[in-house]
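In this view, the complex is presented without one of its protein chains, the others remaining in place.
For reference, chains read A and B in written order, and residue numbers begin at 1 within each chain.
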Amino acid sequence: MHTQVTAGSVGQGEVALSQAASPRRPALAVSDQVFRAAALACALLVLTVLVGILASMLYGGWPVFREFGLVDFVAGSTWDVNNDRYGAWPAIAGTLSTALIALVLGVPISLGIAVFLTQLSPPWLKRPIGTAVEILAAVPSIVYGMWGLFVLAPLVAAYVQVPLNQVVEGLPIVGTILYSQVPSGTGIATAGVILAFMIIPFIASVTRDMFDQIPTVLRESAYGIGCTTWEVVRHVLVPQAGVSIIGAIMLGLGRALGETMAVTFVVGNANRLSASIFEPGSTIASRIANEFNEALGLQMSALIALGCVLFVVTFVVLAVARALIARVKVY
Amino acid sequence: MKLHHAIFGTALALAAASAPAAAADITGAGATFPFPLYSKWAEAYKKETGTGLNYQSIGSGGGIRQIKAKTVDFGATDSPLKGDDLEKSGLVQFPTVLGGVVPIVNVQGIQDGQLKLSGEVLADIYRGQVKKWNDPRIAELNQGVSLPDANITPVYRSDGSGTTSIFTDYLSNVSADWKQQLGTGTTVNWPVGLGGKGNEGVAATVKQVVNAIGYVEYAYAKQNKMPVAQMRNKDGAFVAPDDKTFAAAAANADWNSAPGFGISLVNQAGAQAWPITGATFILVYKSPDRPEQVAEVLKFFDWAYKSGDALAADLDYVPLPDAVADQVRGVWAKEIKDKSGKPLFPGNPS
Partner (left out) sequence: MAATGGAPAATVPASAPTWGRVRSSRRVADRAMKVICVVFTALGVFVLGWILGMLAWKGLGALTPRIFTEVTPGPGSEGGGLANAIVGSIVLTCLGIAVATPIGLMAGTYLAEYGKASRLATVIRFVNDVLLAAPSILIGLFVYTVMVQPMGGYSGWAGGVALAVIATPVIVRTTEDMLRLVPGTMREAGAALGAPSSFVIRRVTWRAARAGIVTGILLALARIAGETAPLLFTALNNSFWFSPTLLGGVSNLPVTIFQFALSPYDNWQGLAWAGALLITAAVLALSVGARLYLNRKAAR
């Protein structure tokens, strides 16, 4: 069974898909163009939505930018609603530190789970555990928040903060980062841990799917020359799926930066900046969530301006991440 | 794609089939403080009259924004709007219920109602000036009670709220330092302490952190069985919070001293008065775009004033004194009119 291949459909041995429309079937040529146009339109729609969101937020936050100037607002540390003084720095620092903790904890665990599921697990265990990991994504964020506040926080307070306090109290650098004045269990660290568990399902599921997509022949050849499992993972699987793993991490990072509900419950909600990760802090999303409902006037503009700042922070973080992986062949 | 088309179609069909012929549904949004009560009233009102009142708590600020944007039939706010704001927006404001904010503590050995505090001391605790439980200023109010030599952890509301508004209004009233430094508001720049989200968050944090103190609406203190502190009121007596002391605070108030009944009920005179009491308010337009909806709103609250007292008391709210309710009805009849100038209340006898 052969399909007629006309001369014009595959040009000169190159894979010119966009020219694959056969002149004998003009209807298909049109539908081809329509399909491409539709795809382009959808992609542009994504762009438009972001521009729209940014524009509406700039408009909403403008009064605050005009009042304080961009630098003062971003670097300022006071958030005083009654006296209408707003500074975003504690919230920005909180957002970055919780996201960092979430990644530091979440990425290794996710990769470990993905490797387990694809390389180590007996076949009968794969499906249940794979599904279990996906359910972690299904849990509503408010449940994470409540679990964090009512279950995890007391445990962190009793078994982590209290002993840690006794050990690091007075120590120079370590003490500043790890000491907590009131071991309440809520704080940047707890928020980071909760976020880690929220992003694990995203990174793990996607990584697992990518590992599965890698042609078996690559793994088999590596085993065939005597590689251990770890070596196969490190030298074959991860590089092959490399860029895609970064994509999965981006998914996770996105969630970590923007997550509102869960973080609001456990981050302690202090408008102050503190050096210790076990002290309460706040993130941009939690600040907005906490105050938005009651906000009026300049406070609301300040919250929207915070949202703008979050977008910019996200831009910067993602741009840096991309620059770091630009060495790898990216397309 | 087919699967989820099927789901979508079924869901829409379900929704269409099960939603009854829409009775005149009124929508309101705003303050979180009265949310449970309005829900309870709405449930009972629907059983009685068939009209559904959909009230959602999005916060007082949200309520004010929504009514000004005309996306709801009425707005609800814990902090009353000022007179010129009401004038400019063409809104009418009236109160519906009262409630109290109470201090809860978690101190070893202190039972419910055992600890006594005054407004100045409370303000200074939250300002970080009074740092330990055995501070002489606390000890002198609590002769014979052994207080530990431990740091106090004040707990506040991290989310903006009317509860904070009432609490800080009280602290501003009794402490000039507080008024100058921090002021009144739904959020203030708390210098020390931890934040908890919602009344529940504050209660949970206080329960969890030894030697903590927090402030919550009375219902939450009762439900969580937290030890409550007594407060010294304006007359110098120490009172415990309950519906009698809340009502006593409202009894002596002059409701006409502020436009739109927007008076503050904190630190009222009266031997039995609880000093941290507040009211919650409703906002409707004087000449609404949809007069039929607003007429239904007024009918609902009229019903609530007449028949909703028992339900309110069940939920630990304090009903408005009847005299005030009558004043409110008077304002409705005088101020709220439809396009042709006819007052919307009393309208058709219900």
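Worth pointing out:
The working rule: a residue touches a chain if its C-beta (ideal position, glycine included) is under 8 Å from a C-beta of that chain, and two chains touch if they have at least 3 such contacts.
All of these numbers come straight from a predicted model, not from anything done at the bench.
Touch with the chain that is not drawn comes from one residue among B:150, B:210, B:237 or B:315, which is B:315.
The omitted chain makes contact with just one of the residues A:79, A:179 or A:197: A:197. Touch with the chain that is not drawn comes from one residue among A:70, A:109, A:177 or A:273, which is A:109. Those residues of subunit A that touch the chain absent from the view are 3-6, 9-10, 15-18, 20-22, 25, 28-29, 31-32, 34-36, 38-47, 49-50, 52-53, 56-57, 60, 108-109, 112-113, 115-117, 119-121, 127, 129, 131-144, 146-147, 151, 197, 200-202, 204-206, 209-210, 212-216, 219-220, 222-231, 233, 235, 241, 244, 247-248, 250-251, 253-255, 257-261, 284-285, 288-289, 292, 304, 307, 310-311, 314-315, 318-319, 322, 331. Residues of subunit B in contact with the chain left out of this view: 1, 3-5, 7-8, 11-12, 14-16, 18-20, 22, 25, 27, 29, 35-36, 39-44, 46, 52-58, 69-72, 197-201, 219-220, 222-224, 314-315.
Keep this in mind: only the chains that are shown with their structure count from here on.
By the touch rule above, subunit A contacts subunit B in their complex via residues 78-83, 149-150, 153-154, 157, 182-186, 264-265, 268-271, 280, 282, 286, 289-296, 299-300. On the subunit B side of its complex with subunit A, the touching residues are 32, 58-62, 64-65, 151, 153, 158-162, 182-190, 193-197, 201, 204-205, 208-209.
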